[in-house]
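A single protein chain has been omitted from the complex, and every remaining protein chain is retained in its original position.
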Amino acid sequence: MAAHPNTHHDHHELPFWRKYIFSTDHKIIGLQYGITASFFLFFGFCLMMLMRWQLAYPGQPLPIIGQYFGDANMPGGIMLPEFYNSLGAMHGTIMVFLAIVPMVFGAFGNYVTPLQIGAPDMCFPKLNAISYWCYFAGGIIMLTSFWVPGGAANSGWTSYSPLANIATTGQTWWLIGMVFLITSSLLGAINFIATIVQLRAKGMTWFRMPFFVWAQLVTAFLLLLAFPPLEAAAVMQLMDRLAHTSFFLPSGLVVGGEVMEVSGGGSPILWQHLFWFLGHPEVYVLILPAFGIVTEIIANNTRKPITGYKSLVFSVLTIGFLSFIVWAHHMYLTGMGTRVSAFFQTTTILISIPSVIILTALFISLWGGSIRFNTPMLFALGFLPMFGIGGLTGLPLAFNATDIPLHDTYYIIGHFHYIVAPGTIFAIFAGIYYWFPKITGKMMNETLGKIHFWLSIVFMNGIFMPMFIQGMAGVSRRWYDGGSSYDIAQGVLYLNPIMSISAWLLALSQIPFLINLFWSIWGGKKASDNPWDATTLEWTATPTPPPHGNFKTPPVVYHNPYDYSMPGAKKDFTPQNQPVEA
Amino acid sequence: MDIPYIVKPRPDTGVFNAKLGIWLFLASEVMLFGALFSSYVLLRLGSPDWPRGSSILNVPLGTFNTIVLITSSITMVMAWASLMLKNFSKFKLYQGLTILLGAVFLVVKAFEYGAKFEHHMFPKTSVYFAIYFTLTGLHAFHVICGMVVNGYLWGPGSKMWKTQPERFTNRVEVSGLFWHFVDLVWIFLFPVLYLL
Partner (left out) sequence: MTSEHDQEHHGEHEHHSFEELNKHIQKHVRIYISVFAALMVLTIVTVAVSYLHLSMGQAVALALFIAVIKGSLVACFFMHLISEKKAIYLILIIAAVFIVGLFFGSILFHSDIVKN
């Protein structure tokens, strides 16, 4: 008679819209995040390809499709500066907030985490659904902003005041969209942390958790504690724009030759502090789940335990903590005093240490391994040096003195893109190829996968390596003509078409992947429950695809996460839930 | 497989799921209000002539509102304690008082805001007013949300007492934690805005 707290073992089937549209099952929600994020990844990529036309051939009409962007954006097919700025601001915003984070945290995190810890679902399934739909709403708002008068936000993804204060309507839409996205992330973070803390299966102690789960846990804490200040800032900028307050407007600001009729007394620097307080942890949100994905795949495809599992865990916890106290290294040019600057330079250099430890542990894990060069492993292996380049190019940026000439140049763009593009996005590809069999019950085609990998890594480098050269030559970011009207840039202008063509070829290189993805769902080779001979619970304790509720009976964990090639074991992998012989 | 620890706590953490969830949420709220407080500090430090709170805001009204919220906090915890003692009618009484006190707080706030608007003092008038209205406005929004949840648990939500009393008690405890937090924020807001 006492009601079950959770009547999910249903005797009646849920209607289609409740089973697949407003589902509360973490796997469906994970897929919803994945599909939506993929759309935004594609959309953001298209924005960049448009920009790269302007950069390679400034002032030239874009052939064939240029006429469809309207006279407000591209009269005669020639891009206006305002439109270029919108493309830039929205490319960044969409890639960071609508594509990467929802993919690595919302999609991979949601689908895999409960399975890997032996839980039936997330702690709060309804909240999970709400998180997704908040994200969806935020995405719609961001997309719609392209069609409002004045176009989308065009003050950079960083929306610095006072420019963002006086920008066109699109900026208000950006702020409102951000409020939805932040809410989605906060609710998601609460869910992840509670799930990992409370719903680990019996025997799943903290140090038996796959590193993927540790990475998701730290990421969730970053989202939980770093996003609220940006939410506060967004509210304040909205009030500045709509209620004519002066949170970020200094006294006596002159716009268009006239003094602004506001109370003044505000601080543009305040916006920067609040933005970067989120902004820096945000970049760790972009990379930590990628570390998690890559670690799973490397362990599985070297057939040996990860070297330095505990170092990985303590490093990721340290990164999480330190990431909150480095933010002003994005603000070295704001006139801060030497004491404050020294503090942030120190913390920034310190945070490079755990990052290096993680990368080193992953490299060392390859030593003595029986490496299988399948597609997920290729992307995971490619991730390592690419992220290495991204990280190492960050070192001069940590120091105030060397940052000053490089700040806001293409060097910066090269630095962070190496980390996110051939970094995180490669990890995403690796994860898709790896977990595809668990989700669909089919294997993806290896030949198409290898073609996808080799083309992608070549063209990624073609786009981003020249950026360091341009940056060191002094080419600023956000110049809509790519430097063609600047003396200092003349010597490196030749790189623009090279980068642009690489970008367009990178787009074409995704075709084998897309064909592979869709074809394999129906025509792919049938996969067993554990085609990779993996040790973690999502492969060993649940069928393919996992049913609602994941496990028929709660799994019990006996082993560490990466017990590959254990001495005396019958097989070269020991599932985590395999009972220990008495 | 059902989701465990919805009602009974997990032994090693000592909490049921929703309690951990609400504490995590409150941690994020600390960061939200903390960011606004930090903004207040930066703006005030950068300002040549920041007015003293007591010269602009009504200290007796603010003190009264502080007492109102603190009282609502104790009625809130008494509502939960009543449920622990299986006394549903006492729960209704205390929960009702909590909601009522929340309403009193909002009425006083509305009166204060109205008085300011009448004297042409709006958020755009100065940065002091901008941060005052934003901080107290966000706080008032949280008071409203708390009242909505408390109202639901007092009204239609209280049906769960008959079928799952422990789970209902947990819900009241969790929403109580949120309510105490709203009180906590005001404990800091009041001296900072009204007295300093």
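Note that the chains take the letters A and B in the order they are written out, and that residue 1 is the start of every chain.
To be clear about the criterion, contacts are C-beta pairs under 8 Å (C-beta built on N, C-alpha and C of every residue); 3 or more make two chains touch, one makes a residue touch a chain.
Computed from a predicted model, the values in this text were never measured in an experiment.
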item	value
Missing-partner contacts on chain B, residue numbers	8-9, 12-15, 19-20, 23-24, 27, 30-31, 34-35, 37-38, 41-42, 45-46, 54, 59, 63, 66-67, 70-71, 73-74, 76-78, 81, 84-86, 166, 176-177, 180-181, 183-184, 187-188, 190-192, 195-196
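By definition in this document, only the chains that are shown with their structure count from here on.
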item	value
Interchain centroid distance [CA atoms averaged], chain A/chain B, Å	34
Parts of chain A lying in touch with chain B, wherever the complex brings them together	2-6, 8-9, 119-121, 123-125, 127, 186, 189-191, 193-194, 197-199, 224-229, 231-233, 235-236, 239, 243-247, 262-267, 269-270, 273-274, 277, 549-554
Chain B - residues contacting chain A, complex	1-7, 10, 13, 15, 17-18, 20-21, 24-25, 27-29, 31-32, 34-36, 38-39, 42-43, 46-47, 122-127, 130-131, 134, 138, 163-164, 167
